[in-house]
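Before any comments, here is the structure.
With one protein chain held back, the other chains of the complex are shown just where they sit.
A, B and C are the chain letters, set down in written order, and residue numbers restart from 1 in every chain.
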Amino acid sequence: MNERTTTPVRDTSELNQLEERVRRLRTDFPILAREVRPGVPLVYLDTAATSLKPVRVIEALAEHYRQRSANVHRGIYAIAEEATAAYEAAREKVARFINARTPEEVVFTRGTTESINLVALSWGRANLRAGDEVIVSELEHHANLVPWQQICRQTGATLRHLRLTEDGELDLDHFRQLLSERTKMVAVSGGSNVLGTIPPLHEIVRLAHEAGALVLVDGAQSVPHRGCDVQALGCDFLAFSGHKMCGPEGIGVLYGRRELLEAMPPLYTGGEMVKKVSLTEARWNDVPWKFEAGTPPVAMAVALGTAIDYLSEIGFSFIEAHEAAITRYAYERLQEVPGLRIWGPPADRRGAVVSFSIDGLHPHDVAQFVDRFGVAVRAGHHCAQPLHELLGLRATTRASFYFYNLAEEVDRLVEALQETVRKLVRRL
Amino acid sequence: MNERTTTPVRDTSELNQLEERVRRLRTDFPILAREVRPGVPLVYLDTAATSLKPVRVIEALAEHYRQRSANVHRGIYAIAEEATAAYEAAREKVARFINARTPEEVVFTRGTTESINLVALSWGRANLRAGDEVIVSELEHHANLVPWQQICRQTGATLRHLRLTEDGELDLDHFRQLLSERTKMVAVSGGSNVLGTIPPLHEIVRLAHEAGALVLVDGAQSVPHRGCDVQALGCDFLAFSGHKMCGPEGIGVLYGRRELLEAMPPLYTGGEMVKKVSLTEARWNDVPWKFEAGTPPVAMAVALGTAIDYLSEIGFSFIEAHEAAITRYAYERLQEVPGLRIWGPPADRRGAVVSFSIDGLHPHDVAQFVDRFGVAVRAGHHCAQPLHELLGLRATTRASFYFYNLAEEVDRLVEALQETVRKLVRRL
Amino acid sequence: MSGFDDEIYRDELLDHYYSSPRRGRLEQPDVAFEDENPLCGDRVRVEVKLANGTIEDIRFDGDGCVISQASASLLCEKAVGKRVEEVNRWGVKEVLQFLGIQLTPVRLRCALLPLKVLQVALAIPEKKGWSSAESPRSDSDEPRCAH
Partner (left out) sequence: MSGFDDEIYRDELLDHYYSSPRRGRLEQPDVAFEDENPLCGDRVRVEVKLANGTIEDIRFDGDGCVISQASASLLCEKAVGKRVEEVNRWGVKEVLQFLGIQLTPVRLRCALLPLKVLQVALAIPEKKGWSSAESPRSDSDEPRCAH
């Protein structure tokens, strides 16, 4: 795969313009006032792992427990009614946010991983047979790979791997070759958490549907940055996590087309997901509750709703413009670091993620050394080992951005990396 | 099953003594300062559904996101190390709280329901065969019944039902008859969420182990009120939820003996739970992480740790003494309500739960009517339909208590019920 | 005491609950249906006699809370003499209007059960009263997870 080494002319005027708003938005995040160690402010460049939380979301969580801590669905007294209404209002908010046809198409889960597992284990076990094929791309996060390996193994279906181009993009020619009437499911990421690749989802959905296959989009890295209109896209399933989009942990979403959800057996069983239970059998509740056994994370769903309001107020047009600008800036400035190579597509065709390696340095040492400067980047395979094998690497260092990052934070990263190279690399 | 109608002499001096402390503890709960409607304070008698949250727990949640919102396990920078340390420290706290041998025996889940499903689906699928038997009692919550129905159906094993005595207690003679070398699992509640029954767990574990069966304890209603020493009890699995013990939703625990957890295949797969992944296969991580695919609910685990600290400071000896006293008081006073029948064991052999029916009234109407007085009780089958069928009822009204309830709240309930009867019951 | 739901238990609704003129069975109903609200056990059965697309006679039976039973009684009162198409258009608005009260979502389920039962009854072929146990369901593909 190509690493990038060209250094185009840098134009930061657009970024400067956007940063006025970024500075205002930063005051919403209590953690940004924090020093990592005395005198060292936090430079948070790890949004791809989890985003920071604005005070509104933190307060929504706390206020829920201060005001209407009650279990949902069955309570007739006032605060239980309020909790139920708040929980279902959060579901409606999510439905509007992704433009689902009805709130019933929105299942609350713990996160992307649970959402994908639910589809693999429930839809997969009911629908996959020997001879069937599931296609995943080579850049998938383990969450969108291992569940498919497992269900293919259990059902006798075959897992096919969609190749990447030299630029780290999905090879659509190969995709056309892979697709056949045997293809039952195409599970693909809306954005790579390593390379920043943004797959052409519309084209993928079109081709897959032509072949009669369903499409699951792993939206963990795309929904927080560009949203998703499930009707316009036409995908069959969409999975994403609250914690990567200003929401809390413990809450995520599985969107599924209603007919598909209705035909799927539940995985977890117990309270709330049943209509009627006798000692020997049970009848399931309607979707989406059929998939929500037990006490759901009510406060977390409510706080996710608040996060969606917050993102909607900022607007994806601003978020996308700013991310494009800061990613381009980072992409260019990082090349000033001796021996640094960036992996993946060029700056103008990637999300707000830049993974790189530095000659002679292990990513662990890089991450640990720049932490001295308060710079938080991630080192490892980012739960995408097969992709790293493909790159011929065990690990990379990753910087990722959101609407709260400033160009001067990129500058701090670059300075910290230069210092790392000066101190640690011994030219032999 | 017997309803109780005797009215012994009432002695509230012990309760009065304890209430001084209860009044101090009540100031820890912001929601208790709330009025349900103008002029109507909240009388919260629905802890069995979910407990109220003390300010310390709410703050722990909020403070986590203000100070160390970061993903766990892989981060090398400061706040990620802090988040990882806090998450694993919460696990250690849970392990000490239930006296597990090591923190590795503590798996974090979403709650009791997920914990039990994990055992049924993972242990069950790997270990149950046609001819094997699983025993559950007739009073189980759907969470400890339906998963066993499902896995028995899938594996061909047989589900046996342990009968109740007239008093709503487990019939140990019947248990001895049911147990045989075919019995592989006994899944039993540590406390009934309807009848208040407290099964003799030590005896059950002893008998089950003699027969060579494992024991899973559904601790949703027992751990919050009496704790659990898993080594002293000797149970093989224990499941409980954070939200019923002053913690937030979205977090629960599966304790399992290490050898058992190690031999169990994971259910959800994806990030964090693997050691090594290639395009075609994966190797699992060690326990407990093998069962924790994806980003875990870090803040919720931390807040559960805070809840455990809070409960430990109060002390179970106080909690048990107070609950016994207020339950006895409620049990006696409720009998002043015309036509009211309490279901389950006598007052001195039950947990802090009192379910009742009132002649001529539907529980829904009861709950809705007493809500006018700010009294929050639950109406329905409380996710125990088979038990209600046994009682010959579709639903009951339930009042449940915790260390923050006062005798005067019981008085308010009784007055509200008397008013309900006056207004709604028409003697024909 | 707040005024929030004072009216819910006003005398008129209690009259319908305790002694509805519409409670009972028909000799030879053209269509009938019965269902329950599994969350609380409210149960309602509706029997209808039809004549030229009009509801000629109607009765309900069942048990449950005041809301569900009073709603069933009022629904029968309003439905008699109406055309089937009209009744099929009724929804939340009409039910709340009949009851004359506001309801929170949980109790709304109780109030809506009778209308749901009636509309299913009107949709099924005449002279073939289904109970919910026999009606086709799509909510489970586990063959043994029947009603």
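List of remarks:
As a convention for this text, a residue touches a chain if its C-beta (ideal position, glycine included) is under 8 Å from a C-beta of that chain, and two chains touch if they have at least 3 such contacts.
This one's a predicted model, so the numbers in the text were calculated from it and none came from an experiment.
Taking every chain of the complex into account, the chain not shown here touches A, B.
Of the listed residues A:Arg153, A:His202 or A:Arg349, the one in contact with the hidden chain in the full complex is A:Arg153. In the complete complex, the residue from B:Pro30, B:Pro54 or B:Gly75 that touches the missing chain is B:Gly75.
When the whole complex is considered, the residue among A:Val40, A:Leu260 or A:Ala321 that touches the unshown chain is A:Val40.
In the complete complex, the hidden chain is touched by one of B:Arg101, B:Arg176 or B:Lys276, namely B:Lys276. Per the touch definition above, the residue from B:Asn285, B:Gln335, B:Gln368 or B:Gln385 contacting the chain not shown is B:Asn285. Touch with the hidden chain on the side of chain B covers residues 73-76, 78, 80-81, 84-85, 88, 126, 262-263, 265, 274-276, 281-286, 290. Although one chain is not displayed, its contacts with chain A can still be listed: residues 36-40, 150, 153, 362-365, 368-369, 371-373, 379-381, 394-395, 423-424, 426, 428.
Following the convention adopted for this analysis, only the chains that are shown with their structure count from here on.
Computed centre separation for the pair chain B/chain C is 36 angstrom, with centres defined by C-alpha atoms.
Look at where the CA atoms of chain A average out and do the same for chain B: the two points lie 33 Å apart. Distance between chain A and chain C, defined via averaged C-alpha coordinates, is recorded as 45 Å.
Counting partner chains per residue, chain B shows two or more touched chains at residues 36-37, 150, 364, 368, 371, 379-380. Residues of chain C found to touch two or more other chains are 4, 39-40, 107, 142, 144.
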